[in-house]
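Got a structure for you, written out below as structure tokens; questions coming shortly.
All protein chains of the complex are present and in place, except for one that has been dropped.
For reference, chains read A, B and C in written order, and residue numbers begin at 1 within each chain.
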Amino acid sequence: MRTGVWLMGVRGSVATTSIVGALALRAGLTGPTGCVTELPELRGPALPAFTDLVVGGHDVAATPLTKRAEALAAAGVLPGRLVDALTDELAGVEEALRPAPVGGTQAERAAAVVHDLTDFRRRHGLDRVVVVNVSATEPAAVPHPAHLDPTALRDALAGPEEVLPASSLYAYAAFTAGCPYVDFTPSTGARLPALAALAAERGLPYAGNDGKTGETLVKSVLAPMFAMRHLAVRSWSGVNLLGGGDGATLAEPAANAAKVSSKQRVLAETLGYVPQGGTRIEHVEELGDFKTAWDLVTFAGFLGTGMRMEFTWHGCDSALAAPLVLDLARLTAAAHAAGRRGPLAELAFFFKDPLDARSHGLAEQWVTLRDFVAELHFGSADDQAR
Amino acid sequence: MRTGVWLMGVRGSVATTSIVGALALRAGLTGPTGCVTELPELRGPALPAFTDLVVGGHDVAATPLTKRAEALAAAGVLPGRLVDALTDELAGVEEALRPAPVGGTQAERAAAVVHDLTDFRRRHGLDRVVVVNVSATEPAAVPHPAHLDPTALRDALAGPEEVLPASSLYAYAAFTAGCPYVDFTPSTGARLPALAALAAERGLPYAGNDGKTGETLVKSVLAPMFAMRHLAVRSWSGVNLLGGGDGATLAEPAANAAKVSSKQRVLAETLGYVPQGGTRIEHVEELGDFKTAWDLVTFAGFLGTGMRMEFTWHGCDSALAAPLVLDLARLTAAAHAAGRRGPLAELAFFFKDPLDARSHGLAEQWVTLRDFVAELHFGSADDQAR
Amino acid sequence: MRTGVWLMGVRGSVATTSIVGALALRAGLTGPTGCVTELPELRGPALPAFTDLVVGGHDVAATPLTKRAEALAAAGVLPGRLVDALTDELAGVEEALRPAPVGGTQAERAAAVVHDLTDFRRRHGLDRVVVVNVSATEPAAVPHPAHLDPTALRDALAGPEEVLPASSLYAYAAFTAGCPYVDFTPSTGARLPALAALAAERGLPYAGNDGKTGETLVKSVLAPMFAMRHLAVRSWSGVNLLGGGDGATLAEPAANAAKVSSKQRVLAETLGYVPQGGTRIEHVEELGDFKTAWDLVTFAGFLGTGMRMEFTWHGCDSALAAPLVLDLARLTAAAHAAGRRGPLAELAFFFKDPLDARSHGLAEQWVTLRDFVAELHFGSADDQAR
Partner (left out) sequence: MRTGVWLMGVRGSVATTSIVGALALRAGLTGPTGCVTELPELRGPALPAFTDLVVGGHDVAATPLTKRAEALAAAGVLPGRLVDALTDELAGVEEALRPAPVGGTQAERAAAVVHDLTDFRRRHGLDRVVVVNVSATEPAAVPHPAHLDPTALRDALAGPEEVLPASSLYAYAAFTAGCPYVDFTPSTGARLPALAALAAERGLPYAGNDGKTGETLVKSVLAPMFAMRHLAVRSWSGVNLLGGGDGATLAEPAANAAKVSSKQRVLAETLGYVPQGGTRIEHVEELGDFKTAWDLVTFAGFLGTGMRMEFTWHGCDSALAAPLVLDLARLTAAAHAAGRRGPLAELAFFFKDPLDARSHGLAEQWVTLRDFVAELHFGSADDQAR
């Protein structure tokens, strides 16, 4: 099952780390640490092998991939020896990259993306191409009547107005080209009624939003712990200090707001109430790709006794995100092959703000994921009975 | 269903907090924060109501309960106003307390305990009495051939030798008196073949060991998080600083060793390998009943990138333990009423070192517990089908 | 030397804690922990004894002092038994409190304050009255031409305009009444040329600004440590989570800005450069008077190797501030008695944003303070030589 992975924002930190990692896995130069789909509970025949993945993508920037990879190596995100060993392979990927279309109407830009996707699929003889958005976080989208209906949307895109944010235009183009779509960012992406209808029409699955890699990951196990123990969380305050490209983007108040609200949902959903306190994101350039998050939780136990917990998470965001990008591409490809369409709620495990999620607790999300993957590999219990 | 709760170590911090809490709940003076059995998912008809609980117990110390309660209030473990409001009720419980038997052979001491239990059950017209061990942690037991067989044990106890540690003698007496037994401590308790055989013979359930209230509770959600994300934990080091009676006991190397080994199992069991590092318990008298635990976790992600997490837990041990003691008494009573016998593996959720546990991950233990309690309330799926 | 201490904001947390503490010290019910002037290095004849202090003050609120003290006891700031033991004494202080004047021109309000101060001094037969501002933090003052000159100021105050922020009006009234003035807050207070001139004219000393009690205190020893070791601090980021009245005030952006800038000066001053990162103050009501500050410092050592330090400070702000209020009143009274006038740069040890400070490092400030106090007690080296 030859599978294309088309990354929007392909020259960014997450994308570059994903690409180096995919190449290194293919070449047997590294192990699958961090790849959820390589756990014994999830491994199996339905997923495309790493050797079956072909990577391409769009970016508004033009920095050569190798240069980005070297910068990440210098920053300690990647081992430098991998970049050296994969020079040729990186040059090969570089050829598959295309500039993100600019200028013209949004319809024209969408058509250019569709063309690039189709060309990529054909040229590499791919069974399918999964589009994954890992481009910079956008401000929250401005509502527009054309967001509600595919026909109205098609018409509006042909006009001079900027109807869709870039992430949604990419989802539109992906669906139009017959490609499943994954949104790893907090941007709007496929989350508009018109796009949901389009995906349904074309029989395409999609997944999102906002990869869960650090503080929210920890929250998604700690908040259920407090809930299961019937402890009353009184306040939960957090601060995220990060540099890097993503840090700079998130320092913009609008992008920050999108991200922060995506980070807080897990508390309300798993506790059943909203404790005091909030989450902050601060840009500190010198921290680079290594993010430090600090959270303070105050809670009351039996007879009202006050207690507290704090944690510091010091993670490399791109190294945490990259294997999940590969996981999501493999899983979404398999879901597509199995005929799944619409939002993949079963992939909630991977996201801060999961589509249609039944639970925000990581352990429940894991059980859902495991069962979903088992079905992809071996068919449903019903299928097996037959 | 009038249910006796007989506490071994009834004048200790955990016991006193449990008693004040049970009385306060009965009197409607407090809410059920921290009581797992009062969560919507677990509440139901099979569990004895708080108003159906009657408390008694043994202790080697003689400090009046009220005095212990006042000391705990001064230390911030309990609200002082509760102790004031419950003076009469506490005096009532005081009457039900008995000195732990000393002197004579172990058989004679066991008989004295059996007598006290039987007397308590009869005097208060109780349907059953659950014995819960919350006495001081013992050193690991010295192996003895009589531990293997009930008949040999009975004979050996009649001799002059100290065959059993106190916790196991209490389990023996409980079973002999027809009482289920719960061990909240890391001591040996019912974990001897001879006692397992005795419980089976008498058709009695039992549960343990070592209530999971702080650092290990957190580990039981964080370690599965790392495992589910396929992150490689390289080291996990912890230190527990605590004062109080339990802190003083655990400063003894032998008791310390028992506790520490009980605290480390969760890592090996949930990760599938043993990371570097260890756990320390240090007695710092001035910290009193508030324990501070600090853990450092270093881990590797994709392509070997090193990352780290640390957390500080500042909890009041007795306030965390007391509601669980009440939960365990209610659940074990209901299991007994439902005819369950032998080790209650379904109560693993509550313990650091659970009997016959299938999982050490908190979320899986929760699912097991929830299903178990649903069965107690409404019968098994099979029963319901009938 | 009978000394009056007149507190602006006398019903606030800091003031109430100062009052209970002063009464408790006078009555011998507590020790001088936290009182810098009771250290062996500073104790001596020039300072008024605790038994010589008489407290009064203004507030815009009318909550009885005893009620505030009880609330602070319930919150764990004060021992409840002290409040009980000092009921009569607190009632005595209550009689000396006056409502902060409202309405009329600022000149009229200033006159009312002058009247209250003069009356207090006369009625209690005091040698002097030190006015200490511990009222709520104000937004930064709006510049006004009359701030530059005492005569212009006097004229402007008589008009309908609000020329001065409350803190500066209090400084004006204090100086007019012949009283030294201490500003424990980040508000403008005496920091206007017109007020400096007035103090000089009347021969009065004054001190400020913004008591140094928590995160900044720690910074004032850690930043010099990095400097003395020639380590390059790359970023220093902090967050302060606090509830209480002060927390609510500081949640207002304008007051927050005043406080934050006062907190950051220490880095620039002791390091000689400004590292990346900033400080945040967040209001989390449930934390009450206990503040949690968390700071992350990243730094480079030899050959550029990156390292990091983080600290969590969990302090009770009012308990940290109150003894310093008493220290400042005693020291300023002694300075006045010794004929000192103008800004007391030697008291920089106590402040986040010290007037005319030569150093922001705590240790150097300590040496300056010690020498200053020695001179108050025993005269200058010159005096002694004579």
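By our rule, a residue touches a chain if its C-beta (ideal position, glycine included) is under 8 Å from a C-beta of that chain, and two chains touch if they have at least 3 such contacts.
This structure is a prediction, so every number in the text was calculated from the model and none was measured.
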{"item": "Which displayed chains the hidden chain touches across the whole complex", "value": "B, C"}
{"item": "Residue among C:Ala322, C:Leu347 or C:Val373 that touches the chain left out of view", "value": "C:Ala322"}
{"item": "Hidden partner chain, touching residue among C:Thr3, C:Thr17, C:Thr188 or C:Thr368", "value": "C:Thr17"}
{"item": "Residue of C:Gly208, C:Pro343 or C:Gly361 in touch with the missing chain, whole complex considered", "value": "C:Gly361"}
{"item": "Residues belonging to subunit C that touch the chain removed from view", "value": "17, 20-21, 24, 30, 32-36, 38-39, 76-79, 82, 217-218, 220-222, 224-225, 228-232, 290, 300-305, 307-316, 319-320, 322-323, 349, 361-364, 366"}
{"item": "Those residues of subunit B which, in the complete complex, touch the missing chain", "value": "234-235, 237, 239, 241, 276-278, 280, 282, 284-287, 292, 294, 296, 298, 308, 310, 312"}
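Rule of thumb we're sticking to: only the chains that are shown with their structure count from here on.
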{"item": "Topology of the chain contact graph, where touching chains are joined (line, ring, star, complete, other)", "value": "line"}
{"item": "For subunit A paired with subunit B, centre-to-centre distance based on mean C-alpha positions, whole Å", "value": "43"}
{"item": "Subunit B: positions in contact with at least two other chains", "value": "76, 312"}
